[in-house]
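The structure appears right after this line, and notes come after that.
Apart from one protein chain that is not included, each protein chain of the complex appears where it belongs.
In order of appearance the chains are A and B, and numbering begins at 1 in each one.
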Amino acid sequence: MTERAYRICVSCVMDTSDSAIVFDEHGVCDHCRTFETRIRPGWHTDARARAELDGIVARIEAAGKGRDFDCIIGVSGGIDSSYLTWLAKTELGLRPLVFHVDAGWNSQEAVNNIERLIEHLGLDLYTHVIDWEEMRDLQLAFFKSGVSHIDTPQDHAFFATMYKFAEEHGVRHILTGANYSTECVRNPLEWMYYQSDAIQLRDIHKRFGTRALVKFPTTSILRHKVYLPYVKGIRVERPLNYMPYHKEEAIRLLTEKFGWQPYPQKHFESRFTRFYEGYWLPTRFGYDTRRVQFSSLILTGQMTREEALKKLESPAYDPETIAHDKEFVATKLGISVEEIESFHSMPKKTYRDYRSQSSIYAIGAPLMRLLGLELGGKR
Amino acid sequence: MIAIVAYGLGNVQAIANIYRRLNVEARLVSTSEELRAADRIVLPGVGSFDWAMEALARSGLRETLDELVMGERRSVLGICVGMQMMARKSEEGTSAGLGWIDAEVKRLPQADGLMLPHMGWNDVEPRAASPLFEGLDTDARFYFLHSYYFLPNDEGVVIAAADYGKQFACAVQSGNVYGAQFHPEKSHGWGIRLLKNFAEM
Partner (left out) sequence: MLRPRIIPCLLVHNGGLVKTCRFAEPAYVGDPVNAVRIFNEKEVDELFVADIDASVRGAEPDYSLIANLAAECRMPLAYAGGVRTVEQVERIVALGVEKVAIGAAAIATPEFVTAAAGKVGSQSIAVVADVRKAVDRYEVFTHNGARAARRTAEELAAWAEQAGAGEVIVNNIDRDGMMTGYDLDLVERCRQATGLPITVLGGAASLGDIARLIARFPIIGAAAGSLFVFKGKYRAVLINYPDRTAKTRLMGTGSGKVEPR
């Protein structure tokens, strides 16, 4: 099979490192076309949207009457969830419980930002700490599997824990900071697959894990896309989609208001994610998630293509600190730097090499779109 | 290349880590050969005077150190007990010190119910403009953990003073021989700066 010639989209900065990318006759990629044809038409941030949001807020308040909190907001310490928390409390008048999942990789900035958030907004915090030994073993299993989506344990744990908490405490509304403004272009499936696929997680664990997964929380796609919303009535709302959301402005506001500390790149709240997206994915697989993030910002007018191209010229990781970061990850996982490097040069695998629920996703995703329940979606 | 003398005590790993993060070449050395390859030397230390002198004797590095420091005048930074060892003797023990600086080590006077050991973060006042304290002239503070202090014969070697019960020399310099009574490897940014200065001066 001949290698595909390098090509980059003329409109955003996605390129053939996404091997499923398709270009039209103008050189515009399918990410851009999906945005223009499927997302933008259905995505409103004007008064109409605001009215819709007010309706949602009213429902949340009603459902939460008499309770200590009326919704939970999953926070990582990152800008989206932090801004959402500020918005929910000060603008929407909600009474959220701030929910955090500690998978053992919190950066100091993340911890600091969460603290400032709850102190200044006077909100309650609930933290679930993932059992470190299980987490560590699962992360190592993912390394050993050779796939590219090795950050799945963190993400999966986050969602699973939140849903579990909501179900156990009868909380009907979960707010997330997910938004089109900075995330309308999604990471290709080939890069990060679906973090919610529990079959894949369990298969990789079965083959490469060394201890039982007892305390580690798992969820599944059917559970949280069908069972929880339609049977238990637990809704996930994305308030940031109902208004203009500008990342830089959000950062400025939080920094000024309560000394929020910005991160050098998206998702750097977790020291593992920083290593994974900054170094591992680009150097082992050639997948640079900045392309995805910048492309979203380009499409929503928050960054120019020139700026994006310029930034992409330098590596995604800091060459000064990468040796230290690698050491930190290795030490924390209880392995040597040599072992990490041996994982780095292993043959590359994909999600197809292990058991998965990808067929369900393949049916479900277009179905959700057809039913108008979701715009866009991963591919 | 900075040689961190690994003779069995002192937080050599913390010092090595700091230099690694500063991208300064530093190595833990336990043989004379490795020691000779160094441009500068760090002599760390925790514990009692005699214990440290004994450990140094056992390491077999004593002679090479004397040669490099007093003979070839390579820069050396003694930390805590490492600094105290550079004196001629100490009230804390019976061993003779290295004698690199004409000084004695005496017990801090316990007047007025002063608590000993001197334990915690204290202000450090640089005296002369020493390259070791570059960028540390205001608001410098370091962690101290000791009951004995360095008393040099010549006041001129004192480059920084601290106050605990009395003013005492907390950093000295005699030619190529430097000493710090506090623990720069355990003093956050201030300590990192001082260690950086030692590497770059």
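One rule holds in what follows: a contact is a pair of C-beta atoms (placed from the backbone, for glycine too) under 8 Å apart; a residue touches a chain by one contact, two chains touch by 3 or more.
The structure presented is a predicted model; accordingly, all values stated were derived computationally and were not measured.
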(message) Just to confirm, in the complete assembly, which displayed chains does the hidden chain contact?
(response) A, B
(message) If I consider the whole complex, including the chain that's not displayed, which of B:Glu25, B:Asp39 or B:Asp123 touches that chain?
(response) B:Asp123
(message) If I consider the whole complex, including the chain that's not displayed, which of A:Arg95, A:Arg284 or A:Lys332 touches that chain?
(response) A:Lys332
(message) If I consider the whole complex, including the chain that's not displayed, which of A:His100, A:His156, A:Lys225 or A:Arg274 touches that chain?
(response) A:His100
(request) Out of B:Val46, B:Met70 or B:Leu151, point to the residue that touches the absent chain in the complete complex. (result) B:Val46
(request) Provide the residue numbers of chain B that touch the chain removed from this figure. (result) 8-14, 17-18, 46-49, 51, 81, 92, 110, 112-123, 141, 143-147, 163-165, 183, 185-189, 191-192
(request) Can you list, in ascending order, the chain A residues touching the missing chain? (result) 97, 100, 102, 104-108, 111-112, 114-115, 118, 124-127, 129, 131-133, 271, 328, 331-332
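The working rule: only the chains that are shown with their structure count from here on.
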(request) Calculate how many whole Å lie between the centre of chain A and the centre of chain B, each centre taken as the average of the chain's C-alpha atoms. (result) 49
(request) Under the touch definition given earlier, write down the residues of chain B that touch chain A in their complex. (result) 20-21, 23
(request) Using the touch definition up top, name the residues of chain A that touch chain B in the complex. (result) 320, 323-324
